[in-house]
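My questions all concern the structure below.
The chains shown are only part of the set, and none of them has been moved.
As written, the chains take the letters A and B, and residue 1 is the first residue of each chain.
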Amino acid sequence: MEEDIAILDALIFSSETPLTVERMREILPQYDRQGILGLLKTLAEHHEARQGGFGLCEIAGGWQFYSRPDLAPWVRKLKAGRPQMLSPAALETLAVVAYRQPVVKADIDRVRGVDVGGTLKGLLEKRLVRMVGRKDVPGRPILYGTTKRFLEVFQLKDLTELPTLTELKDIQA
Amino acid sequence: MSYEIKLDVFEGPLDLLLYLIRKNEIDIYNIPIALITRQYLEYLDLMKALNLDLAGEYLVLAATLLHIKSRMLLPVPEEEDGGTEDEAGDPRAELVQQLLEYQAFKEAALQLDRRTLLERDVFKRGAPPEALPGEEGEETPIEADIFTLVEAFQRMLSQLDQADLMEIDLERISLADRINEIMDSLALRRDMTFAELMGEQITRQRIVYTFLAVLELMKLRMIRVYQAASFAAIRIFIVGEE
């Protein structure tokens, strides 16, 4: 492996969160953005080709190694304990925040038809949702949006990767 | 226990309504409101009979359904050009809209859950990053979010048990804000006119807080204020550290 690619390999491996191209450029300033992307492509192909237990993915605006999804049953055995799942209520609230952001609590309440206070607090604590500011209307209510961690947990490159909301013509379908 | 069963089955009144519509294989754009209202109320009775804690939202939707039902019974007023049943005139229209919107987000939530999820389907490197001998120097970025800050504050207040004593005074915060802004501007410029301190967005509130901030800073002897002559520009100087 070329030395600079090996450096990227080590950097991404050592980083706790997805490593951005900008951060890589700060450490390897001899490359422009295009140059780094070229190295990343080679590195991703290298990991693809070796058919190991983990590979390189572009997630949440950066790059990170993740274990192969088809090996999850073995890794879960290692981690023991059940994975922390989100309740349907939490997922629905999260969906409204993700698609409507920035959004105030009253709008989430209205869409879901219930008071989302409890689930919203849970999502804030899990750092999937954060306060992003205040709406410029009387009372200046708090606006909520999703976090980088949301992208990481749901393995999204960015918010544009979310599928468009399905417009259901027929509810029986 | 029984309370949890209810929570497991329905995520709210809209969810219950969607369930009834699906169960009866009804066209959502043409809901037989009498039938659905009856079944909805029957369900609420069942929940009450089982001694389930019924959230207020279920009752609100029951009232809405009854209201729509009564409006459906009224004769439809004749339109001028003979048209009788346009969308806007249908008492069910708003509810249908709400149901469609909720259904779309319910589907979006399912799609989220079907994605490859971190810690369920894929895993990050488990070991903490290796400790390497560090090199001190540059300012390290800080990772924080406002929720953890506010939570810390609340945690502390609950220990103190004197929350009322610490209730946040928005006016006071606004004043602190202006004091900070003025000190930032003066740190760069050394002296400024009152008009310059006001900046571009001049609102009644901003004038008041700027004035109060200047008074406060004078009291704290952080600034000095001069006026060469009556009606001349008021100049504000930062006081150097002694």
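Operating definition for what follows: a contact is a pair of C-beta atoms (placed from the backbone, for glycine too) under 8 Å apart; a residue touches a chain by one contact, two chains touch by 3 or more.
The structure presented is a predicted model; accordingly, all values stated were derived computationally and were not measured.
A.B. asks: Can you write the copy numbers for the whole complex as a formula with these labels?
C.D. replies: Counting every chain in the file, the stoichiometry comes out as A x2, B x1.
Please note the rule applied: only the chains that are shown with their structure count from here on.
A.B. asks: Counting only Cα atoms for the centres, state how far chain A is from chain B in Å.
C.D. replies: Spacing between the chain centres: roughly 22 Å.
A.B. asks: Looking at the complex, which residues from chain A come into contact with chain B?
C.D. replies: Residues 13-16, 64-69, 72, 75-76, 79, 83-86, 88-89, 91-92, 94-96, 98-99, 111-115, 124-125, 127, 130-131, 147, 152-156, 162-163, 165-168, 170-172 of chain A touch chain B in their complex.
A.B. asks: Would you tell me which residues of chain B are touching chain A in their complex?
C.D. replies: Its residues touching chain A are 7, 11-15, 18, 21-22, 25-28, 55, 57, 61, 98-113, 115-125, 128-130, 145-147.
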